[in-house]
Every structure is written in structure tokens, then in C-alpha cells.
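One structure coming up, written as C-alpha cells, with questions to follow.
All protein chains of the complex are present and in place, except for one that has been dropped.
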Amino acid sequence: MSEIPTAKSSIEKELNSIPTFNTLNESSVFISEKRFKDHINLRLDISDDGNVDALGNILGVEVPIEPNTVNINGEVSVLWLGPDEWLILTTECYPNSMLDRLSKGLIGKVASIVDMSGGQTVINLDGPNSMNLLAKGCTLDLHPRVFGDGKCAQTIIAKTGVIIRKIDNSPSYDLIVRRSYADYLVLWIKDAAREYGLSLAK
Amino acid sequence: MLMIDCPWCGNRDESEFMYGGEGNIVRPQDPESISDDSWSDYLFMRKNTKGLYMEQWLHSYGCRRWFLAERETVSYEILNTHKIGEINPESKS
Amino acid sequence: MRGAYRLNSGGRLDRDRPLEFTFNGRIYSGYVGDTLASALLANGVRLVGRSFKYHRPRGIVGSGSEEPNALVQLGKNPRTSPNQIATQIELYDGLSASSVNCWPSVKFDIRSLTGMFSSLLPPGFYYKTFMWPRFLWGLYELILRRSGGYGVAPDMKDPDRYDKINAHCDVLIVGSGPAGLSAAVEAGRTGARVILVDEQAEFGGSILNANENYHKSHGMNWVSSILDELKLMPEVTLLPRSTAFGYYDHNFVGVLERVTDHSSISDGLSPRQRIWRVRAKEVVLATGSIERPLVFQNNDRPGVMLASSVSAYINRYAVKLGSSAVVFTNNDSAYSSVLDLLSSGVDVAGVIDPRPKPNGTLPNIVRSHGVPIFDSSVIVDVKGSKNIRAVELMNIDYDSKKIYGKSHKLRCDLVAVSGGWNPTVHLHSQSGGTLRYDVSKSCFVPGINSQNEQSVGSCNGTFDLKECIDDGIKAGSRAAYATGFGVGEWSENTACTDFQTEDPLCPMWKVPSSGNESKWTKQFVDFQTDTSSSDIYIAAREGYESIQHVKRYTTLGMGNDQGKLGNINGIGILADALGQDISDIGTTTFRPNYTPISYGALAGPDKGILFDPVRKTAIHEWHEAAGAKFENVGQWKRPWFYPRGREFMEEAVERECLAVRESVGVLDASTLGKIDIKGPNATDFLERVYTNSWRKLQVGQCRYGLMLGEDGMVMDDGVTAKLEDDHYLMHTTSSGAGNVMNWLELWLQTEWPDLNVYLTSVTDQWATIQINGPNSRNLLSKICEGIDLTNDAFPYMAVRRGVVAGVQARIFRVSFVGELSYEINVNADYGLHLWESVIGAGKNYGITPFGTEAMHLLRAEKGYVIVGQDTDGSMTPSDLGMNWIITKRKDDFLGKRSLSREDSIRTDRKQLVGLITEDPSTVIPEGSQVISSSSGSVPVPMLGHITSSYMSPTLGHSIALGFVEGGHSKLGEKVYVSINDSKVISAFISNPVFYDPQGKRQDV
Partner (left out) sequence: MKRYSLFSLVRNGINHHSNWDRVWRNPNPRPEYDVVIIGGGGHGLATAYYLAKEHKITKIAVLEKGYIGGGNTGRNTEIVRSNYLWDEAAQLYEFSLKLWQNLSSELNFNLMYSKKGVLNLGHSLQDMRDISRRVNANRLNGIDSELLSTEEVKGLVPIINTSPDTRYPILGASLQKRGGTARHDGVAWGFGRAADAFGVDIIQGCEVVGIRQEDGSAVGVDTTKGYIKAKKIGVAVAGHSTVLANMAGFRLPIETHPLQAWVTDPIKPVLDVVVMSNSVHAYVSQTDRGELLAGAGIDAYVGYGQRGSFSVLEHAASSIIELFPIFSRIRVVRQWGGIVDTTPDACPIIGKTPLKGLFLNCGWGTGGYKATPGSGWVFAYTIANDTPHNLNEPFSLERFITGKLIDEHGAAGVAH
């Protein structure tokens, strides 16, 4: 019987063909894949206060009610996807299985807790031109006045459905993309970044 | 190039949405008891209004919610959008 | 280095940077700052092209995007571009261009002989001729086609890159003349996000062309100071060389930026052109106005130019345009060109003005220079062909608009004309705004807006400089305020305070001529399409009275300049022909593109590998390495078959099929749509969307379901597994997944809010691997932990959870190929690992990966349909012989009611059957039609058609699935399949299940 294998990235190959530069090229965009531990799609009716509290207890953070925003507590991020739908991401540092915690914690509630960890990945773009690069394929207004930190949005970039998330006030964006489209998106990014330069972030 | 105000997500570009045709068409309560004629009316006949038209859209690349939009079909101006259930569908015979 | 007609000083040229370029094979020189047009003129080149219909010699008329004549073929293959406008081509070193539409050369063009037959070529002549004899039309057409077209397409792929970017702003300002700049700076100061675009290489608009003082210093100083301020504003984006080409709905404006067109080098990194897809809250249009030519006999001779362009060539490009000029104008503005001409050392032989006593500020200055003003006069003819020798004048009566008296000649080699100004209302009109004819200004001006947009400056009919600036300031402030910036107050106009007095213009759409107006075939209205005033009179007289009919009949305004110069004159002439007011005639429709936009730019990067996303499964790399041939399935790439060595497809597929039937084969089925269904009403939901019943399904069981559209036609199918009481996993077809998801959400959200069910697409989450064949259990048992695989414990159509190859898995015992089969789902991150483990464990069984082709064949042996291949949206379940899947127990499900319509219950509908050819080795081509007799004449009645057809390696004969009228009651009957006009294949109708009809093999 084989050993428990390590998870395989869907874009490793495309990313590895991007050179890594040590020097910071002023216009360059930096790309990397971020591996998260959990990607969970959660559906729950929050008109029931009990549900909200229960969720808050499990997640350690309230679920965002405001559309297109993210609530974060340490290693746990909760992204608004719809009025009764959230994406929960936990980083590799997060010790527990959020999937288990949710399943157990919400027993008896009408909820849908779906593991998405293999179905999608996160591409991070960073650097002063990352916003311009995204604008080439994305119709959202990404100006910091409109799409500031703590914002997220489901949208379409270069014919690919993507969840964009602005992490902080630096020009850095997470793109959450379905695995089957991910290496196409990287190809597109490589092309769009031609005039700025693209480096693999270490 | 429409800019559509998703009742949940706000203004988004046309490319994020899927059109669902006339809105507020109510499925007959008991299809088996109605005539072919009435069934055909439900299935195929559309208001297709030149002017203000109530239609349904899906924010397919966004929050995945269906919603209603009232749009002027000559100027394409969208007067308002509504979450499903916010306004009462007109009852149909 | 400088051309012979280059002024020693002045202009906005960089005289330190000389350039060389080639035109029609000859080498010339110019400077950075030149356009191809200005450089040609500076070199004394006047003849640049030939006209479309008559091949008349043509020169440069304008200085911007309005230019109708100077079309050239620019650059060499593969970068050659046809029909580029010389006035818009910035000169670069090594530029090479040539005239289009002439042969053998622009100087001597054989087709100019057509001019001699112009009386045979009235508007629409082709509608009236070439009808007899009928068979010759093909030949006529060939000749017509040959004479059509200007430049040539490249004959290679375009090596350049094109880019697109989405931009959002509070205020978009189009045009950077005095009005646009004022608006931009005013809006910018509020902190609003501003984008300023101008199609020219430099900002400044008409100021670039004029020799005009603002307050006390030259206008360009004012421009520089404004630009300095704008550049410091972080929220302001400045886009020179950028044309707003289309104003679409919801304040979406398309802008084309020419990024590297002005240079000879392409670094391969920057795009050649970039489209900005601008979404603006407010738009300020400051697009200026375009001077109107005057229409008179031979007004198309090289050397007849717009007065404003004459000024532009002098002031901006330092070109001496001739030695002796006349200026023909019906308004005051062209008098400034007289001054410019004089300052450039050109003698002005006279100003010809139809007005009795022009007495404005400018005419009086001109008078003071001693230039003769021939008032109450018009030009009635131009002498000379490739060069002008003289013009012929006559007197005109201002009131009756009649010419009279004796004509006389005035020698000159340059004619500057001005018939007034047409506000550039294109974008306003495209946005849905109305137009209004302003009688006092003799032009169309913007009327009512339909989007958030304002027109300011001369595109709004404001021709006075001070007012242009005033309006710009106000508009900038208003626009910003409307988007939430500023306080709604505006600053004072400090740039310019003087008004000039002007006499009103004398409207003149064409110079009146004597006698029959349709005689005058050389009074050109639209230079590019060779539309003359006579064409319009003839059209009107023939009954083409609507301006739209006139446009289409005469081709007025249909060139690539879209009639920027000619249209309004044409409208005026039509008004005259019909005796109507110009305001009753109206304009033709202004539509995008304002100037032509290349397909390359429109496509942007979306070509080649980026044309459409390629979706890949987690196992894709393995398939590639194994040499699989791929098939497109929607956006997915799926292995089609895996040839070994030199195997042909048939051989590979046969091998793959036999492996499945005899031992074990493995298929990557990850592309199957998968929807997670959760909630207390999940079962009710399935009851409503599927035709069969789900109430009795136990946890751990699977069931096949058929989904119908409300029209009763089969829409999708797949197996759904019950994981828990309130939890199902639904499979859909690979290409139907997206549609099904939207469809289900539609019902849940709009019609059945009472159902408490959540849907989540998990297609990408699960890698799906199917192990098929008698050895699949043996294989699986080697790598599977925690599941009892015996038939009793894990029967057909059951689902289990366990660990496979060390990975958590869901295993479904379902089969699409009719063998003992397992479908294993694992987190896609481990998909490749599982696949490799399966392959490893299957070595002893000769495990064979198989592709979609073998899969299709194997399922056809079983008579299973593929939605989309065997169905086409017009088949009911009953047509498919699947009445068994329609439960009688349910009152309703989607599509049910349609099944009892008159047409749905006909017994002679086309029904799914199997077909077995009389000759077992003949394979019927898919898409063939089934007929009832082996001979007959057209139309031959068709009974149905073949949807799937293969040589079955297992059965040793060919099999086919198809539809035949009333087929279910025709089992055993002989039919024919038509192959071509002389060949049919005979076949017998059979049950569509060819293999293992009892389904024993999958149930072991």
C-alpha cells in the first residue's frame, strides 16, 4: 500500500517556468501559489440568530454579512460569497481540521459544508502593477477607493471565474480559481504581464 | 455594454451575468389540469415588451443569485433591480 | 535633410531628429513630429492616391482623422496595413508607404479611364445593368470585384501584440483642445478620477495647429501649464494617441491607444495597440469640430485643402504649401489661414467669399494686409489635374444663391476652402443623444442627452475660444460634482478673455451651378466614395428621398472616414433637391467606430492559446506523457484515445475496448459535472427535477436520472448517489454541467423557495477515475482499504466511502460500459496519485487506459445514449425508449406536462433503435439518413438518422444507434441508409442494446 501522498498543485508546472529574480524590478509583478489548508464552501441560513452564534464560535470570527467583504481572525478567513454562502480559508498553520469542526459544530442545523480544497487554488499577485495587470482581464473597479483591503468579489478574469480578494493596503491580490482553469489563468497572467515583467515570488 | 446592479453585489459588468428572459412567469400550479393552450402560453408566449420589461438575470460569475431587473428595452436603461421575492409576481391565469 | 517645402523655422518638429522614409519607392526625409502627410507635403509630394470609382488623382485635404483621400498601404509584410490615413501616421525612421488603388502607378493609373465613362456610372448603375444575359453576371461580378478594394491584406500572421485594459473613472474627457483641457484640469482639481484622451500625438487639440495667443502668450504655453498641473494629479490618467471610437450603453466608452504605432521598433513586450474599456460615471465630450469643404467643380484636385489644415501644416508642421494661394470661404474663420499663409511666405492671390461685405475682426485684418477679397464671389471650377493652375470665379447673388456674370480666372497652386464647421457630434449621437439643427450656426449640434454626458466647446457648436474655455471649466466642475467631488463651483477663466467679432456665415452646401444639377458629376461631396452632388440630385429625382436611401444609393459617407467631411454637405444638397429644410432631412446614423479599429485590437490577447480557456483534469499531464490524442469537450480537453506506437485510431480503440471487456480499462472521468445537494428537502427537489422517483432510494445507493426541459425534451442525464438522508451527489454530463447548475438554481431560487436545499458545484473538487472490466474488483482490492468489495456487500448501483491508495475516496459501483465497474472520486489534489496507483496495481491485468472514443463505443454496445450526441433537444424520454424512467406515481416534475401534448404522443415519432447492417463489416457513417427504399428520386422521404455508429470489436460486427420513425414497432424491419447519390447500406432495425442485454456483466 502506498504512502499518503502529498497534494499536487494544478499550476506548479506553469509557475515553475517563470524565473525567480532576486532584485526587485520596479515594474515587475510577483506571482505565487498560496496553499491553504481548508477551502470550505459553507451554506447556512443566518436569519436564525442561533446559527450565527454557533458559526462565530466555531470559526472564531463572525461571518461577514456585508456583501463582498472578508472577515479574518488569525489563520481563518471568511469570504462573503452570497447571502447564505461563504468561503472559509484556513492557512497551513491552522492546527485543526475546520471541516470536522464545522460538521460537528453544526450538527442538527440546515447547513451545507463542502470541502473545496482540491477543487481550487489561490494565486497571489503582488507588486505595484498587479492592479493594472488584473484590470486587463477584470471588469471590476479595483481602485483602492472602491476595492480596498478586506474586500472580496466573485468575478471573471479572462473568461475564468475567479474570487478576488484584497488582503491589505499593499497592492497584493489573492485570486481563488478553480483547479481546471488555473493553469490557463497563469498563462494569461504571463501574457498580460509582458510589459511589466513577471517574477516568481519566493 | 450593460452595467447591472446586482441586488447583492452592486454594479457589475454585463459579462458576469446570464440572461433569464422574462421575469415573474409563474409556473402553473397544477399543469396536468390545464389545457395544451394554457401550457403553451406558459412555455412559450412572452411579453417581449418594447418599453419597460421585467426580466430575470443570474449573477452567474458573482453571487450566483437570480434576481429581477426592470429594464427599458429601447434605451437599455435599468430602472431597478430586486431580489427574488421582494416584489410579488403578477398572478397569471 | 529638409524637404524643399519645409519652412526654416517654426512648427512643433524636433529638428534635431531627422528621419528617412519611403513613399512609392522613393526616399524622403522629415522630422520627428511630422506625420506622413506633413512630410510628403514638405517634400512637395501632392499626389498621394487615386479615388475609388473614377481613379482621379487625389491629394491631401485634411490634417487629422477626417482625411478622406490620403489612404496608403503602410509597412511591409507581415506588418503591412492597408488603408492607413497619411494624416494620422506619425513619421518614424524607415517608414515605408505606398499609394493604394492605382496601377501601374499613382501618377499614371490606367483605371482613370473610367472617368471617361462617368456618364455610364451614375449612382447605383449596377442595380440597373449586368442583368442580361443572366449567365454573364458571374463575369461582370468578377470585374466589379477586381475594381473594388483599396489596399491589400497582409499575407502572413500578425506578429504584433494587442492588449486590453478595463478602466473606471469618475470623469472621462474626450478631446484635449481648449475645452477638454479646461474640463480636465477643473475636474482633476476636485480629486475625482479623470481620464483624458485625445487621438492626436500631443495634447492641445486645435491649439496645436493655430498661431493664437491666449491672453498674452502663445496658446501652447497655456497647454503646457495645464499639462504640468494634470501630470501632478495622481488620479488623472493622460492618454494621448488614444481615440474614443465608440460610445456604448451605460457610459461604456471604447478607447484605442496606439502604443507603438509611431515607432519603427517593437520590443515584443509592449503591445502595438491597446483598447481601454472605459466605464465612466460622467463623460465630457470636447471633440471639437471639423471644417466643412465647399463643393464646386473639380474641388477634388490635389492642392485643394481645408483652410484649417492649411494652417495646421504651416503652424504645426512648418510646411510651405505652395507659392500662390486662394482662400475660398463662406465664413470668417478661414481668414486666419490667410494670415498663416502670408506668414509662411505664400502669396495669397485672393480671398473668395460669397458674402457681400465680410466685416469681422479677421477679414478686416486680412484687408489691412492688402490681400484682395473677392466678395459676392464663388469658385466655379478648378483648372489643372495633378496640380492646380488656376481657379475660375463667378459672382453670386447672396439672396437668390444664383451665380451670374462672367467668369474669370485667378492663377494659384493652392486652394484653401472653408464651408463652415461641423461639430464632432459623433460620440454624443452614438450615446443615444439627439441632434438639433442650429440655423444660426448652420450645423447640427447636440440636442437632448440620453446618458451622463455633456458636450462642450466647439463640438457643442461653441466656436468662440473664450466660450469654449468657459464651457470646459463648467463641464469639468459639473461632472466631478455629479460623481461626488468638489463643491459644484468653478474657477474663473483666466486663459482668455477676448471675444472676436464675426459676421454670420453664408450657408452653402454646394456652389450653385448653372443648368441641370445632375450634369455636374465632378463636384465632389464625398471624396473617398466619389459621390458627387449630381449623384444626390439624381437619387432624389429617382425617388430615393430619405437621406438613408440617398446614402445607400450613392454610397455617401460609407467610406472609412464615414463622411466626416462630406455628409453634412450631402444633407444640405438633398434638402435643396427636395426643397425641404435641412432639419427635416436629418442626419444618417452615427455609429461606432469613430475611426476604423483593427481586428487585432478588438481581439486583444484573446487568440491562439488564450482564445478560450483550456480546462484540464488533475491527470492531464499523465495523459499527455502517455501520448494521448485529445478531444475538445466543451472547454475540457479529454483523452480521445491512446495510440501505441504507430497505431491508427481504429486499432487503438479496438485494443482499448477489448481490454475493458476482457480484463480492465481505466478512464479519466473527472470532467463529469458534479453537484453536491444538501438539505432536508433534497429528495423533494430531485423528485421535481428528475422524471423518476427518489423516495425509496436508500442511503448508499445510486440511481440514474433523466432531466427534461419544460418542453418535455431530454436535457441532461446522470447518476445521483444518496450519501446521507439529506445529502446527494448528482452527476451531470461533462458539457452540460454549467447549464444544469444554472437551471437547478433557477428553480430553487425563483419557483421553489419553500425547498430547503443547497447546491454546490464540486466538479473540480473530485478527480473521477473509472475502473472497468472483469478484473476491476481484483484490481481495486489491491489498493482499497476499509470496504468490503464483495457483490453482496457492495452491489451494483451502490456507493461507499473508504480509502483508496491511501486517499479518502468515494466509490460508486456504476457502469457506463456494462462491465463490473467502479468509479472512484478523490480530492483532485490526489487525482494523479490515484491514477498512477491504479495503473501500477493494474499492471498484472494489463490495465489499459482508454479514451472517450472507446468509452463511446462501449456504451453504444450497451445502447446507452449520450445526451448531445444521440439527442438534439427534440427527443422525449419515450422517443429514447425510456418510458420506464417516467414514474406514474408523481403528479408533476419538470417537463411532465409537455409529454402529453398532441405531438409528444404521436406514435410515429422518431424513436431510438439499434441498426445492424446486412453486411457486418460495413460501418454506417454517423450523420447518415435512414430511408425506406433503396432507390427513389428526390425528395427522398427520410425516416430518421444515425447518431452513433461503430465497428464493435467485441461483437465482431458493426453497430449503430439511430432514430427511425415509429422505430419501436419496426424491430427486425429492413431499412436503408443513404450514403451518397448512388450508394445505400441496408440494415435491420434492432434493439439498441447489442451487448449483454440482461446486464449480467455489470452485476457480478
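For reference, chains read A, B and C in written order, and residue numbers begin at 1 within each chain.
What we mean here is this: a residue touches a chain if its C-beta (ideal position, glycine included) is under 8 Å from a C-beta of that chain, and two chains touch if they have at least 3 such contacts.
Predicted model, so just to flag it, every value in this text is computed and none were measured.
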Among the chains included here, which ones are touched by the excluded chain in the whole complex? B, C
Write down which of C:R552, C:K890 or C:H957 is the residue touching the left-out chain. C:R552
Answer key for C:G49, C:P358, C:G461 or C:G604 versus the chain not shown reads C:G604
Touch criterion as defined above, residue of C:I27, C:L144, C:I265 or C:V439 at the omitted chain: C:L144
Filtering C:S9, C:S119 or C:S440 for touch with the omitted chain leaves C:S119
Please output the residues of subunit C touching the missing chain, sorted low to high. 52, 79-83, 119-120, 122, 125-132, 134, 137-138, 141, 144-146, 148-158, 160, 162, 246, 248-249, 252, 254, 277, 516, 518-519, 521, 534, 537-538, 541-546, 548-549, 552-553, 559-560, 562, 589, 591-593, 596-600, 602-604, 606-609, 611-612, 614, 631-632, 711-712, 868-869, 872-874, 898, 901-904, 925-929, 931, 938-940, 942, 945, 947, 978, 980-981
For subunit B, enumerate the residues touching the unshown chain of the complex. 1-2, 14-15, 18-19, 21, 36-37, 40-41, 43-50, 53, 55, 71, 73-76
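Please note the rule applied: only the chains that are shown with their structure count from here on.
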Can you work out the whole-Å distance between the CA centroids of subunit B and subunit C? 28
Residues of subunit A that touch two or more other chains sit at 139-140
Provide the list of subunit C residues touching at least two other chains, using ranges where the numbers run on. 166, 279
Of subunit B, residues touching subunit A in the complex: 8-10, 12-13, 15-16, 61-65
Can you list the residues on subunit A that touch subunit B in the complex? 67-68, 81-83, 85, 139-140, 153-156, 161
The residues of subunit C that touch subunit A in their complex are 161, 163-168, 193, 268-271, 277, 279, 605-606, 609-610, 612-618, 621, 636, 676, 678-680, 756, 758, 760, 762-767, 783, 785, 805-807, 826-833, 837
